[in-house]
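Of the protein chains in this complex, one is absent; all others appear in place.
Right after this comes chain A.
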Amino acid sequence: MSRSIRVELNWPQENTVIVGDRHFFAYDRSGAVHVIASRCAHRGGPLHLGRIEDGKLRCPWHGNTFRVDRLCARGVAVVQRGSKVIAYLPVTDPDADESPAVVHSIVLAE
């Protein structure tokens, strides 16, 4: 069975998790916080810098759009109690040092 990386965010002061070269951003959908991989399925663009219009997130690189409800459904496992958000990120390389960093960064996908 694969492992998971547990991280705790103090939302909304902390809105981003960085693990190696992977980037996840937190997104508030009607009060429910989702943690979404910020990697466009097309060419790996930074989805957290995309804008949301009409329920779709537009990748800032090539303009591909993704339904937000589907991005949320595919987000990582999250438990939220008030401002405390616990997320479980998938491990991609069991041998790599994947210490997560929880930070605040610019997220345009709001």
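What we mean here is this: a contact is a pair of C-beta atoms (placed from the backbone, for glycine too) under 8 Å apart; a residue touches a chain by one contact, two chains touch by 3 or more; residues count from 1.
Definition applied: contacts and distances are computed from a predicted model.
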item: Among "ATP synthase subunit a", "ABC transporter permease", "DNA polymerase V" or "Heme oxygenase-like protein", UniProt-listed name of the chain not shown; value: "Heme oxygenase-like protein"
item: Given A:3, A:42, A:62 or A:104, the one touching the chain that is not displayed; value: A:3
item: Residues in chain A touching the chain absent from view; value: 1-4, 6, 31-35, 72-82, 86-88, 90-91
